[in-house]
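Can you read through this structure? Questions will come right after.
With one protein chain held back, the other chains of the complex are shown just where they sit.
Chains: A, B and C, in written order; residue numbering restarts at 1 for each.
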Amino acid sequence: MPRIRGQRHRLFAAAVTALTVMSLAACGARTGEEPASGSQAAEVDTSGDTIKVGLLNSLSGTMAISEVTVRDALLLAIEEINADGGVLGRQIEPISEDGASDWPTFAEKSEKLIQQDGVAAVFGCWTSASRKAVLPVFEQNGSLLFYPVQYEGLEQSPNIFYTGATTNQQIIPALDYLREEEDVESLYLVGSDYVFPRTANRIITAYAEEHGIEIVGEDYAPLGSTEFATIATKVEDSGADAVFNTLNGDSNVSFFREYAATGLTAETMPVLSVSIAEEEVAGIGAEYLAGQLTAWNYYQTTEGAANESFVQAFQDRYGEDRPTSDPMEAAYTSVYLWAAMVEEAGSFEVEDVRAAADGITFDAPEGTVTVDGDTQHLFKTSRIGRIGADGAITEVWSSGEPIRPDPYLETYPWAEGLS
Amino acid sequence: MTTPDEPLKGLRITDLRVSFDGFTAVDGVSLTVGPGDLRFLIGPNGAGKTTLVDAVTGLVPATGSVEFGGTELLGRPVHRIVRLGIGRTFQTATVFENLTVLQNLDIAAGAGRSPAALLRRRKGVPDAVARALETIGLTDRRGDLAGTLAHGRRQWLEIGMLLVQDVQLLLLDEPVAGMSHDERAETGGLLRRIAEDRTVVVIEHDMDFMRTFASSVTVLHAGRVLSEGSVADVQADPRVQEVYLGHSPGEPVAAPAGGSAGGED
Amino acid sequence: MTVYLSQSFTGISIGAVLLLIALGLSLTFGQMGVINMAHGEFIMAGAYTVYMLQGPISDAGVSLLLALPVAFLVAGAMGALLEWLLIRRLYARPLDTLLVTWGVSLMLQQLARDVFGAPNVHTSSPDWLSGRLTLIGGEDPLTLAYSRLFILGLAVAAVAALTLTLRRTPLGRRMRAVVQHRDLAEASGIATGRVDRLTFFLGSGLAGLAGVALTLVGPIGPTMGTNIIIDAFLVIVVGGIGRLRGAVVAAFALGVLQAVMEYSTTVSVARVTVLIAIVAFLQWRPQGIHTLRTRSLA
Partner (left out) sequence: MTSTLTRWRAPAGYALGALLLFAVAPALLSDFRLGQLARYLCFAIVAVGIALAWGRGGMLTLGQGLFFGLGGYAMAMHLKLTDAGAGQLPDFMLLYGDTSELPWWWEPFRSPAVALAAVLVLPMGLAALIGYAVFRRRVRGAYFAILSQALAAAFAILLVGQQATTGGTNGLTNFQGFFGFSLLDPVNRRTVYFLIAAVLLLLMIGVRQLFLSRYGELLVAVRDSEERVRFLGYDPALVKLVAYVLSAGTAGIAGALFVPAVGIISPALIGIVPSIQFVIGAAIGGRASVAGAVIGAVAVAWAQTTLSEEFPAAWTYFQAGLFIAVVAFLPGGLVSLRRLLARRGPRVAEVPA
């Protein structure tokens, strides 16, 4: 017995010594200092014949439903560019990683793409949470992310290009539409409990105050929640002119069924949704959505030759029954924009690409988009759509011209104090 | 904790009642077990024998009064009753099968240990444990897992666990059920030795065993005390004969072979 | 006061769903002590049955009614298979059953994903279930959606059928005998293995029925089971093992509590309050509302 104990004590002592040695050896930089060992910016690997880019989407888990479609659109764009000769004469080699609907995994995989694979840029992320999780990784490594989904604004990282709508390209036009075209004077806010709905609703509340719209209720359901009997009752009791819906995913199915069960309709109390795209309509059931409104920058039905060829190419590649949606279009566009930036810069280096970004335009399926170099967002056209009984979404209103991105809503006096 | 020098204590049960869902299992039992007695508790299935012991040891709520050495037991949690020096066994021997014989006894001996003592490793064999191993004859097998012991030896281990606990009152539920003839004799001898300085209550079906070893007997029937006294007194009691109808006075109860049926309470 | 009354009605609708999803568990968990985490996936199987039937049968009402027996059989068969393959080996280890069936639920979810695709699928509800019944008209009407009424009716019918099965049929008597004393039942010639499998078949079949009902109110997708399984178990835990009545009371009590809390606060506060109320309740009655006393000690 005593021998064993002695041995253990020795082992313990060894561990403590090792720890002490390690911490003494590790006199790393203090907070705020530049690291001495300085491998700050990760190198873009330009050694091969091809240039590598990362695709970071959830291929498994709850978000896979949405994010796989984005991955498909990204791959389509890469294939098209490659078929057209590639970028700076090089073929693009996509490296796809699974974020697994888990934010730490997103951070880990983005680090892998940047450090191990030396990718020139990463395309992907869907939820704000995953974007927030990877943001420090991109900033620390000086790498680039192209983020293709409409989001809550209030962000402007030098290492991210935002190709989806910010709030003044989706939510504010939607409110303008409700106020001007539908004469809405009171609103009920329903959303999933996460950052986008909560931030969106703060903006909506500020807007409502400015424009004399009454917010008669505000409810959040936990993500994945499927019991909406009470919320539907509250919505019905409120007698609001319209509902502004920021619910996500599965919850929409239950919400619209309960909403229909209370006897409400698009005529009596229209619902404007900002997270329901073509992909989701089929799962919710078009008969529950008929006549309801959505706000996006792109619909499958958007007119123009660019969209016709996009839809055609996508369905040829992935199947006739596959719809196209706004995030897919924004993802598709983002690859083309990156390629154009690289061509303009004549280099794959992040700093050169960023410097070349301002004013880059692309004739996207949604119409012409232009990169705003200051905010690294796009000028985008806002569109209100109505969901038909067949599930197709058709445009009923558009801003006509691309709106300048304003992620911090600095040009809206009523939004002061929001951020 | 009590020490062997303390005077022996007796058990006094007054008007004890236990009922579940409207069914009264023990219906106003009063009995006194004197200090140092080796009392046998007999009765047909469903007489309330095990329930009585459950009530004494705090396992089921009951009304009335149970005093041990003048201390009221009813209303105390199980482990507190145990700490007053009352230990019991169950119909099916419950030992810790995944621990060795020695570990079983060591745990039984250690209820009063300080947290610091608990967090240290056991060194050697505590004296009380060594004595108990000797008494129950399992010294050779102390390193074996209790799960590997044969049925009879498990019962002895369980009794040994009560011994190291230094209990003053042992309540044994059919300790010899399923034992061979030789094992019964050995167990009986063990009980005698134990009863020298403790009070022992045994629930039993085996009448031969009872006749050989009991100092006194209480017969329960339908939740009530039917008869009480020496073995001879009880056997001569006509009420007892009536309950065990069809049996001659010399052979009041047939011992069910192979232990009890499970529905017994 | 009318708010609380109308919310009680909403609570009853929520409770009806809870009851239906928990009913099968009251057999498998309540009677047999098996924690079947794949119960949610059996519910999912029932829901996909409706989806499958709506392919060939376009009338939503016919396919819904037809789905009831079919889903019962499909989910029941899955349950019996699970019992035969895995669970019967694990009766002595309830916690391991929990983990094993969780693994099974993961597999079934992935299977659904591979067969039906990851996105939700859509089923139509029959016309006669749209709209709502007005119980009291006027300024503050008390109403109940027909779809909820259907679920309530289904739940009541299932409870009644189950009670009759348990009380009046030979199978029910055997089931109760096995629950109360397995060894004794076996000794009296009951084939406990067969009874176990039948019980599991019934319990899982009820999950299939719940799945059919859920297509009227919620999404149908590979992960639908995970969202409801904990709620279902909580109903049984609060209701108490082995008693149907407890499950019924618990389902409606939790439904009403959730509805009233949700109305007066927020959904997340309501969820947390309900959970804390359950923990507190178990402090008061650790064995649930109704307790079946078994006479064995351990």
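One rule holds in what follows: a residue touches a chain if its C-beta (ideal position, glycine included) is under 8 Å from a C-beta of that chain, and two chains touch if they have at least 3 such contacts.
Since the model is a prediction, treat every value here as computed from it, not as a measurement.
Peer 1: Under the definition given at the start, what are the shown partners of the omitted chain?
Peer 2: A, B, C
Peer 1: Have a look at B:43, B:69, B:87 or B:152 and name the one touching the chain we're not showing.
Peer 2: For the chain that is not drawn, the touching residue is B:87.
Peer 1: Which listed residue (A:133, A:337 or A:350) would be found touching the missing chain in the intact complex?
Peer 2: The missing chain is touched by A:133.
Peer 1: Contacts of subunit B with the missing chain: which residues?
Peer 2: Subunit B touches the chain not shown through residues 57, 59, 77-79, 82-83, 87-88, 90, 94-100, 103-104, 106-108, 110-113, 117-122, 143, 145, 147, 161, 165.
Peer 1: Counting contacts across the full complex, list the positions on subunit C that touch the omitted chain.
Peer 2: 29, 33, 35, 86, 89-90, 92-96, 98-100, 102-104, 106-107, 109-110, 113-114, 226, 230, 233-234, 237, 266, 268-269, 271-272, 275-276, 278-279, 282-283, 286, 297-298
Peer 1: Which positions on subunit A touch the chain that was left off?
Peer 2: Counting over the whole complex, subunit A touches the hidden chain at residues 3-4, 7-8, 11-12, 14-15, 18-19, 22-23, 26-33, 35-37, 39-40, 59-60, 64, 97-98, 100, 102-105, 107-108, 111-112, 115-116, 127-129, 132-133, 135-137, 140, 154-155, 193-195, 198-199, 202, 220, 222-223, 419.
Rule of thumb we're sticking to: only the chains that are shown with their structure count from here on.
Peer 1: Going by CA means, which chain is nearest the middle of everything shown?
Peer 2: Closest to the centre of all protein C-alpha atoms: chain C.
Peer 1: With centres defined as the mean C-alpha position, give me the subunit A-subunit C separation in Å.
Peer 2: For subunit A versus subunit C, the centre distance works out to 37 Å.
Peer 1: Please report how many Å separate the Cα centroid of subunit B from that of subunit C, as a whole number.
Peer 2: Those two chain centres are 45 Å apart.
Peer 1: In angstrom, rounded to a whole number, how far apart do the mean CA points of subunit A and subunit B lie?
Peer 2: Chain centroid spacing, subunit A to subunit B, equals 71 Å.
Peer 1: In the complex, go through subunit A and note every residue touching subunit C.
Peer 2: Within the complex, subunit A contacts subunit C at residues 62, 64-65, 68, 193, 219-222, 224-227, 229-231, 233-234, 250, 253-254, 257-258, 260-263, 279, 282-285, 287.
Peer 1: Okay, in this complex, where on subunit C does subunit A touch?
Peer 2: Residues 6-7, 10, 13-14, 17, 118-125, 130-132, 143, 145-148, 216-219, 221, 223-224, 227-228, 258-259, 262-263, 266-268, 271.
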